[in-house]
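The complex appears here minus one protein chain, its other protein chains still in place.
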Amino acid sequence: MKALVYQGPGQKALEERRLPDIDAPGDAIVQVTKTTICGTDLHILKGDVPTCEPGRILGHEGVGIVDKVGPAVTMFRRGDHVLISCISACGKCEYCRGGMYSHCTTGGWILGNKIDGTQAEFVRIPHADTSLYPIPAGADEEALVMLSDILPTGYECGVLNGKVQPGNSVAIVGAGGIGLAALLTAQFYAPAEIIVIDLDDNRLQVAKRFGATATINGSDGKAAEKVMELTGGRGVNTAIEAVGVPPSFITCENIIAPGGTIANVGVHGTKVDLHLERLWSLNISIATRLVDTVTTPMLLKTVQSRKLDPKKLITHHFKLDQILDAYDTFGRAASTHALKVILET
Amino acid sequence: MKALVYQGPGQKALEERRLPDIDAPGDAIVQVTKTTICGTDLHILKGDVPTCEPGRILGHEGVGIVDKVGPAVTMFRRGDHVLISCISACGKCEYCRGGMYSHCTTGGWILGNKIDGTQAEFVRIPHADTSLYPIPAGADEEALVMLSDILPTGYECGVLNGKVQPGNSVAIVGAGGIGLAALLTAQFYAPAEIIVIDLDDNRLQVAKRFGATATINGSDGKAAEKVMELTGGRGVNTAIEAVGVPPSFITCENIIAPGGTIANVGVHGTKVDLHLERLWSLNISIATRLVDTVTTPMLLKTVQSRKLDPKKLITHHFKLDQILDAYDTFGRAASTHALKVILET
Amino acid sequence: MKALVYQGPGQKALEERRLPDIDAPGDAIVQVTKTTICGTDLHILKGDVPTCEPGRILGHEGVGIVDKVGPAVTMFRRGDHVLISCISACGKCEYCRGGMYSHCTTGGWILGNKIDGTQAEFVRIPHADTSLYPIPAGADEEALVMLSDILPTGYECGVLNGKVQPGNSVAIVGAGGIGLAALLTAQFYAPAEIIVIDLDDNRLQVAKRFGATATINGSDGKAAEKVMELTGGRGVNTAIEAVGVPPSFITCENIIAPGGTIANVGVHGTKVDLHLERLWSLNISIATRLVDTVTTPMLLKTVQSRKLDPKKLITHHFKLDQILDAYDTFGRAASTHALKVILET
Partner (left out) sequence: MKALVYQGPGQKALEERRLPDIDAPGDAIVQVTKTTICGTDLHILKGDVPTCEPGRILGHEGVGIVDKVGPAVTMFRRGDHVLISCISACGKCEYCRGGMYSHCTTGGWILGNKIDGTQAEFVRIPHADTSLYPIPAGADEEALVMLSDILPTGYECGVLNGKVQPGNSVAIVGAGGIGLAALLTAQFYAPAEIIVIDLDDNRLQVAKRFGATATINGSDGKAAEKVMELTGGRGVNTAIEAVGVPPSFITCENIIAPGGTIANVGVHGTKVDLHLERLWSLNISIATRLVDTVTTPMLLKTVQSRKLDPKKLITHHFKLDQILDAYDTFGRAASTHALKVILET
């Protein structure tokens, strides 16, 4: 089969690989029909993810059709259309039973990282019963690719962790795919205002179209100041960090209202300054999270009932054959205006 | 009347001052019968609290007897025995109505800071109806002095913010008065283990007597390592920072288990390093809080029902006349083993 | 001044009454500019509310302009435009401090019940600081009359108590004003489906227009059966009882899914059968509540940010002079299709 293989920092290729097979009784083999590329894949390609070794098939998102199941699989059978979660969960360990699938002792984020991933014609999914989700008949499968990672990430790490509530003020720092996913799902809770901050005017226009009540281009270094003006000097109840660099976290520290919550979604590579000399008395909380994808079934319901339209995030389409082009388009998002690209097999 | 007056950095004196009088319709004048000294008073005396100006009567804790009330006061009258909260709350502003009295727009921590305090024979209490608490007949009033500040602080900022739960692991970094108050009130929730860390063996012995299941003297810089051993490499579900300096906060970052909560109780004078490059994926939360004293009535019930014995925290007794000696004893806690000192008028 | 006065069961008149005056330091006198009629007023007129004695001016909703304030009032002054809450709250008692204003020991629902109400040119509001809400400049004041009672009731007693969540199934039994208020505010949480049940097709059409995803006319006694069909045999996560009679509560018992919540909004005059022989093992909860109006500030924000359009509930307009006609129109809602009527002074 064809597969996109990481070959070490800066290197990738579309290779011919052997079909995966059942390894453990709980495995399923899924024929991938649609997949996509994540910002994390770019991180891997930069060499920033040491757990991912050369030779690895990338990709942790997608939908497909079950091809084979191991003897312990009871929830799925050959032919079932399924959504693949970016997180593999055994459903048995203490973390899984507490709803923290991201820390599953034999799973977590392993797909396209520690084991071969979804940017291929077939993929082996361990713990299939609790890592795949049935796709309802008639659903728009392309849209559901957005439920593998980006939407649960924006929702769980940004919106739920940020405790977005009706009538509240929300700021989202970063209008990349993840920030926009938080923006879409924050609207489940009818906040009174959602201010989106970015350095790219095109993204801010998209944010506006997706429901932001105000946007701020932070290039002049005055984003925090402007948020305080927009909120009458009070700051926001929820600040969502969706970039992963110190300055955007500091912006969150500077705009959070007393009693508010900073929800970190960004993947950070370095420490940040926490200004406890000011924040200690502000009754705030800061929450971090690696997506657990526990909300996938609930997100499926919001898509089915048209409360959420994931297709808004899809900007480009490619065949799996063209995946190198797809990476190029996705990697130059500033100029291509790419959000999410769909790869069809 | 006699009053302990701050006279600028490093300077204090027992002065003769005029009796306070009703300023606003919601004020009460309380004859202070017992008060105490707080670590914050020492901060003020070092010149670290710019809101507190020379000439201010210090003290924000105490019990007493209502002497006069303004015309808008409906909950108290002359002769009532009352507990004075360290936080003044109007009960009307958005913060007060949300239970965040610490941020009351016309109150908060003002006593012995922005207005004259309780280390005197009489004190004016603004917003009396919502800043004083009736003392039940027969209660041990000396014990209740601990409910003005130290116990609600340990409980709200440490235990509630730290989400202590039955069966969980808790670490408290710092066994001063506030850390011990957190230790006492954490036991409301039957955690399986409470590990207390300090640099002073005497305090650790007290912690043991107060219910710590393990104690660690962190002088060798290996406290985090030892906590990880004690918890089988998992870390603690709740880490309570009760010192207010970067190293103790870093210890909390190093011992928190996935899904855990760091509750900051310490008053910090400088920023700390937040290691988001590690913590971003750990599903943790960090909570800060200036005590709101919303739990004072509930703490009163636990004292009345003997679930909490605040007297354990009281080590020394003085007359108000001897307050300079009391400050000296309290200020040299390492050698005097003072926790809280009671001043009687 | 003119005022609508209850004169005993079945009797009411528009009378000339003396202007109210400040009684207690916390009172305000408000010139009522717009008021409305509530279903509860009809209950009083039937003689069903023994706390309301003949001679009482009715009405507990409205907006107006502050005319006078007592000396303890600090949040409002003459000329302020205000929203009047149906619940008077002292802000000081144990209930008020716990957010349960409905059980305020010197307040609660007293307006137009135990003290004179708002269907008059002027009204005395006790505990004004915590029972009135400032109207933002430029707001549509007529719309805000819906925030005195009907919207907080639908929201607090139905939606919050019912724990409506994104993606969930909700049923509302009863499409009168209160049921429709629950329908409007349930949409703050993006439930996947909201099924509305009533006996009146006109009301069901309104419900459809207001956002119901399905409607059921329960005249044939098969409402529960149809809900089970619509939900694939699972039942609903939230069932909101918005009528106040045993059959509609029983419908809720019959349609609630395991783990679900029945939120009672209706005012009941008799006991109902609770089928614990079936429900004991269903992991459900049942919640009752007299509206507290603690969410009024938050609802104001959702109106200002256009997440909620209260004007949808207003069907008729009258002058205060025409209040007897207004009562007639409101009382014959089935034929007049009245939801809420506005009375202007």
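For clarity, chains are labelled A, B and C in written order, and residue numbers in each chain start from 1.
FYI, contacts are C-beta pairs under 8 Å (C-beta built on N, C-alpha and C of every residue); 3 or more make two chains touch, one makes a residue touch a chain.
Model, not experiment: these values are computed from the prediction.
S.K.: For the chain left off this view, which of B:L111, B:L299, B:L313 or B:I342 is in contact with it?
M.R.: Looking across B:L111, B:L299, B:L313 or B:I342, the contact with the absent chain belongs to B:L299.
S.K.: Which candidate, C:K2, C:H43, C:H103 or C:K226, sits in contact with the chain we can't see?
M.R.: In the complete complex, the chain left out is touched by residue C:H103.
S.K.: Based on the whole complex, identify which of C:M1, C:L42, C:M75 or C:V272 touches the chain you can't see.
M.R.: Residue touching the chain left out of view: C:V272.
S.K.: Spell out the interface residues on chain A facing the chain that's missing from view.
M.R.: Per the touch rule, chain A residues meeting the hidden chain are 25-26, 71-72, 74-75, 90-92, 94, 96-97, 99, 129-130, 294, 297.
S.K.: So that we can see where the missing chain sits, which residues of chain C does it touch?
M.R.: Here the touching residues of chain C are 95, 98, 100, 102-103, 161, 244, 249, 258-259, 264, 266-277, 279-290, 292.
S.K.: Residue-wise, where is chain B in contact with the chain that is not depicted?
M.R.: Interface residues of chain B facing the absent chain: 165-168, 187-190, 192-193, 213, 297-302, 304-305, 307-308.
The working rule: only the chains that are shown with their structure count from here on.
S.K.: Since chain A and chain C share one sequence, what rotation angle in degrees maps the C-alpha trace of one onto the other, as a multiple of 5?
M.R.: Nearest-5 rotation angle for the superposition: 180 degrees.
S.K.: Could you give the separation in Å between the centres of chain B and chain C, each centre being the mean of its C-alpha atoms?
M.R.: Here chain B and chain C have centroids separated by 42 Å.
S.K.: What parts of chain C, by residue number, touch at least two of the other chains?
M.R.: 297
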